[in-house]
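One chain of protein is taken out of this complex; the other chains stay put.
Presenting subunit A:
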Amino acid sequence: MLGPIQKIDFPMHHFAPDEEVDVCIVGVGSAGGVLIQRLARAGFRVVGMEAGPFWETERDWVSDEAGSSKLYWNDLRITGGKDPITLGANNSGHGVGGGSVHWAGFTPRFHPSDFHVLSSDGMGADWPISYEDLKPYYELLETEIPVSGPAYYPWGDPHGYIYGPHPLGGVGDVLVKGCTQLGIPVVAGGPVAILAGSHGDRQHCIYRGFCIQGCKVGAKQSTLISHVPDAIRHGAEIRANCMVSRINMKNGRTTGVTYFDPDGHERELKAKLVIVSGYAIETPRLLLNSACPGFEQGLANSSGTVGKYLMVQIGNVVLGRFEEPIRMYKAPPAHALTEEFYETNPKNDFIRGFAIQTVGPLPIAFAKQMLVAKGAWGWGMRRVMMDYNHWAALGVLGEILPWEDNRVELAEETDQFGLRVAKVTFNLHDNDKKIAQAGVKKTTEVMQAAGAQEVVQESRYAHLVGGARMGSDPNTSVTNSFGRTHDIPNLYICDGSLLPTQGSANPGLTIQALAARTADYLISNAGDVLSSHPERISVTNPPVRRNLSPAGTANKGVPRFV
């Protein structure tokens, strides 16, 4: 059961143990969930391997901060560099739905400018596609998720949302008030992947504020509830609690994967096509751990870029104390934002920019912020925590550019499966630091304009993308724009690790949109990619398929000419 009223009431198909399937997807998260749904609907014989559990949400999830740690990837990783990033709860998922289970759900699109940062600004990277290539998939996913938001969204490619926005909570009040005082445009009520009204067999939001602990209500989208049921209905199999240890190779092609089943036994799944959707740490790790004769530096790594150009976003939290109570634990943390400072401004001494968004830390998260922001401990911690209800928190979301030295490699240490764990190295560069500084300064002004008596801030990072980027040049990228690796014709990557740059937008919607686009490519080229000559691709510019959405989500919203 997924949420109180959504049920999967049909048996899942099970392929025979030694049966070769068409497609094996490694990781059923944001990208893998969308991908498996579309491929199953199009008739592919597809298996999704997921290292974590298949959640029964009513039984497994709790409305409790400390009790929700099982939603994250908690296995060991080593983190270092001059500015090491935190992992685990901050940016990783474990279990069907992956990180979309515990994302806050902000779903802004990337701006058209995000796709040509290098050409326009001389730093960063260009995408092998433009905004227009992704736009139809943004529109599709916004109805499939669906995204609640304002009727008019003024930034990037201006557009509107067909599902109504959410009411404001205390933190949204602060953001709207502060921005309005300063003449900064701001939107409220979304865009966020949370239902403001009921939709099919899912319920509307109850404003309890536990979004990042997993939405028991079923109002916030995860691919577990939006796409996986439809995938299973169309014959997909998901093997939960199965950890893929290696991608198998023969004559320069992949033949499937080796994995540990839930009992710890090593097994093999044969597949004509393998798609790695393990996200920005596990995807490079698996490619590197699959090194074999002919691919000594890891799979799909002839360019040497696997694991490189890893990105997080500036995620500083600016906290303000108000005379009147705020009670920021109510309402979804994600419900108002401004992207007014997103684009490159020639007046700045840096390129690109940042967004300002509402966040709503619950007590433990807030205490940890105060530990940094005020240096609180002892009686000082007790005192500031007694004022929890008087504080509001705004998040800076700032763009960090892709740098070669920010990377995932293999550490010497191994995990419980005997597999080498990931080692992540991260350094901030000059442009990144300037964005963080400017973002904190502006957000502090907004907080003060809203009437805060005291404003403090905590440095942190948000999200995680890159590490196996797409590109036109096989010498500097791992895949083409559809996630097909340059080196191995039947090995694909489809997840956040593909992103060449990231803007100041939360990446979840873009990751899901890219997955739908990759699915269309595979479906249009099914005859080739499933043949013994997967290197032949007949359709290089596949049409957008609008008939593959999960039941009940297609053909809604603004009328369009077809």
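To be clear about the criterion, a residue touches a chain if its C-beta (ideal position, glycine included) is under 8 Å from a C-beta of that chain, and two chains touch if they have at least 3 such contacts; residues count from 1.
The criterion applied here is as follows: contacts and distances are computed from a predicted model.
S.K.: Mind telling me which option in "Gluconate 2-dehydrogenase subunit 3 family protein", "Polar amino acid ABC transporter ATP-binding protein", "Nitrogenase iron-molybdenum cofactor biosynthesis protein NifN" or "NADH-quinone oxidoreductase subunit L" is what UniProt lists for the chain we can't see?
M.R.: Per the UniProt record, that chain is "Gluconate 2-dehydrogenase subunit 3 family protein".
S.K.: Which of these touches the unseen chain: A:Y131, A:F350 or A:Y461?
M.R.: A:Y461
S.K.: Which residue among A:P128, A:P191, A:G256 or A:G315 touches the omitted chain?
M.R.: With A:P128, A:P191, A:G256 or A:G315 as choices, the missing chain is touched by A:G315.
S.K.: May I ask you to list the residues on subunit A that touch the chain which is not drawn?
M.R.: 4, 58-67, 69, 72-80, 83-92, 102, 104, 106, 167-170, 173, 205-210, 212, 216-217, 315, 317, 324-327, 329-331, 333-334, 357, 359-365, 367-369, 371-372, 374-386, 388-389, 393, 395, 397, 423-424, 458-462, 506
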